[in-house]
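Single-structure report; data block below.
The complex appears here minus one protein chain, its other protein chains still in place.
Per-chain numbering from 1; labels A and B assigned in written order.
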Amino acid sequence: MNAAEKPGNRETLLAHAYAIENEAAERYQDLADQMYACNNTEVGDLFAKLAEIEAKHAAELSLEHGAARTPMAAADYAWGNLESPEAIPFGEMHYLIQPHQALTLALAAEERALAFYTDVVNQAPTDDLRNLAEEFVLEEAEHVALVREWLQRYPEPEHDWDTDDDPPVQP
Amino acid sequence: MNQIETTLDRPVTNVTAMPRQSLSIVMLGSGGSGVMTAAEILLRAAARAGYYGLMTKSFGPQIRGGEAAAFVTLSTKPVEIQGDRVDLLLAIDWKNAERFAGELLLGANTLVISGEAGAELPQIVTEPDPRLEEINLKTLTRSHKGTRPNMVALGTVAGAIGLPREAVAALIGERLEKKGEAAMAQGLTALDLGYEEAANFSLSKLAAAPTEAARWIISGNQAAGYGAMRGGVRFAAAYPITPATEILEWLAPRLQKAGGLLVQAEDELASINMIIGGSFGGSAVLTATSGPGLALMSESIGLAVAAEIPMLVIDVMRGGPSTGIPTKSEQSDLNIAVYGLHGDAPHVVTAPNSISDCLFTAQWSTHLAEAMQVPAIMLSDQSFGQALGIVEKPAEQAFAARREVAEAPGEDYQRYALTASGVSPMALPGTPGGQYTADGLEHAESGRPSSGVADHNQQLDKRLRKVVDYDYGDHWAQIEGDGPAAIITWGSTTGPVREAMRRLDPDGKRLRLISLRLISPAQPKALAAALQGSEQILVIEQSQMAQFFGHLKAQFDLPAMADLYARPGPQPFRADEITAKLEEWLS
Partner (left out) sequence: MNAETACALTARDYKSDLKPVWCPGCGDFSILMAITMAMADVGRPPEEVAVISGIGCSSRVPAYTSCYGFHGVHGRALPLATGLKLSRPDLLVIAAGGDGDGYSIGGNHFMHACRRNVDLTYIVMDNQVYGMTKGQPSPTTPPEWDSALVPGGTGLSPFHPLVIALAAGANFVARTFSGDAKGTAQTIVEAINHPGFSLIEILSPCVTFRPEEREWAKQVHPASVDATEDRARAARRVLTDDGFNTGILYRGNRAPYQPAFKPDDAAKVDFEAEFLP
């Protein structure tokens, strides 16, 4: 699968950053909707909150840094056709998922984003780009810390967390 | 005239004395003898000479070379059914003629001309003791190079009934023009040989034709196809099935000429869904089929009811159940057409009452389907579909496909909005802002799936209201006469009933005919009004289980004293059969 190198200038870094945050926001919202549809309100609310944070982040990128909202071609992103780093894959979901599990998935997503920006810092060809990427690293690290903090509040799920005594419904 | 028709079985001493208003002819042959072509030329020539007529066909099951019988009735008055008795039977040969037992209604006054000199005649022919004559087609055609037995037979028949030679000769000329001068000359020689032979036989001639009027030669299937096109149909999809295929084959090239299209589908499940797709896209659409195909389509007709998709489904009925008798008629698909859909699924079921009414009813049904955004099933049958009639040119009708379309759907557009009429403007794909998903799932006004109590009740009501409250005008039935004895019938049974009424009650004072063109939704009030002043009611239909009678009893306020005459096909009703029944019923 074709994929571009890590972003090498301000414009492409902003495009990547915008895509990371925007796609994360959309994904969190989609997952929140899925949870609401299954009446898993607690996790739905968590995902909705995360969606809100990511959406705000994406908006800031656009307003404060002038990141373009129009996406580039898939091949111009460092991850090519793969999911952007901060999006939790749809396939990871389960309708009975508990907050601890949801936040574990979210933590992994935030850490992937942090790792992406850290790589950009390490490979940045100019100080300018490095400075911008470091800014993103700091923000992402804050997110990671936030999610970690939330994670402390929720117990790990019991072994029978996915037990449902009723059979699936046949609509 | 009536007296003559009903006294045919009694020996008449001088049969040539009086010209006849109506003559019934059968041409018989096998093994590629060409009787159908000869009979069709006879019919066309009679039409040109100003007569009315009807041609029906009966075949063996073979694809080629089978035994075939062409039944032709010619008359100075409109003809809807074959005569009670055959006046002239000409057989090119007699192979397997027993097949037509029950169809060859011969009598003592029938003139039978055997084209096979010295042949032994089948018992079904000799038993009624008809007048027997012979021509030697083999010798005649051998002695005149290039002449064909069917053309000699045609000349013999045309001559015997007194059809002007010029009309027949002109048609032979037109048919054989492409084959060259020699072929034309040979055809005319054969015709003349026949006319010469005819001079030897004594048969009443046809009375002089009425003054010329605009007449058509048309089959019920052609009329149905043309009616649908006049109604606006431009897209069709179908799977071949006897006896509906002629509708499709007539339509295919003509739709093309009108910029439309007929698609041959892989099966009836596909054809019905293809037209649902076409109608969803905005086209007026049709498919045509027969009982087995209708059964396959019924699930998707239910979809069209739920999703409010207009379409015309023509069922050319044949003997059933199952494969039944594909080449013979029966009125036994009424139940599946009216009651065959799952769920509470209001839709329209119509039925033409004559060959030319196939045109009117198909056009009207298309109009109804489009106006109400509902499937309409038109129940034609084999006896209309595959019969060729000489009819008055049907009147122009103003009915056309008029669908209520959402031209500029606003923010609050709802595809299945609850309206007073029940009909909601339909957004067609391509229209910005009108996007919705048509659904077989019960839905809310927006079209979104809903299993809620209110949505189901409201949508059911809406779909029922739009077809029940619709103003069908006077077209719901054909009503003739206003006598105290009322006959309620439908479809192809109407013709024989009409003829029997003409015989028994030429002034329309004793009898009354009510032939339903709108089978469903039921019009109990209209029927009650039409029955005002009637003292006796008889229902006549061609169905063993009396499906029509059951429908009338269930859906109409049919008086308890209503009588019934019902029997299955494949034998078509004849006027004498109905006449006898009516006499018995009236006495």
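One rule holds for everything that comes next: contacts are C-beta pairs under 8 Å (C-beta built on N, C-alpha and C of every residue); 3 or more make two chains touch, one makes a residue touch a chain.
Computed from a predicted structure; not experimentally measured.
Student: Shown chains touched by the missing chain?
Tutor: A, B
Student: Among B:Tyr226, B:Phe360 or B:Tyr416, which one is in touch with the chain left out?
Tutor: B:Tyr226
Student: In the whole complex, not just what's shown, which of B:Gly102, B:Gly118, B:Gly259 or B:Gly410 touches the removed chain?
Tutor: Selected residue, touching the omitted chain: B:Gly259.
Student: Among B:Thr437, B:Asn457 or B:Gln544, which one is in touch with the chain left out?
Tutor: B:Thr437
Student: For the chain left out of this view, which of B:Ala270, B:Leu334 or B:Leu511 touches it?
Tutor: Here the residue in touch with the unshown chain is B:Ala270.
Student: Thinking of the whole complex, not just what is shown, which of A:Thr41, A:Asn81 or A:Thr126 touches the missing chain?
Tutor: The single option touching the absent chain is A:Asn81.
Student: Which parts of subunit B are in contact with the chain that was left out?
Tutor: Here the touching residues of subunit B are 44, 47-48, 215-218, 222, 226, 229-230, 232, 234-235, 237, 254, 256-261, 263, 265-267, 269-271, 273-278, 280-283, 285, 299-300, 302-303, 307, 390, 393, 427, 429-441, 447-449.
Student: What subunit A residues would touch the chain not displayed?
Tutor: 1, 26, 30-31, 33-38, 70-71, 74, 80-83, 89-95, 97, 167-168, 170-171
Quick note on the criterion: only the chains that are shown with their structure count from here on.
Student: In whole angstrom, what separates the CA-based centres of subunit A and subunit B?
Tutor: 69
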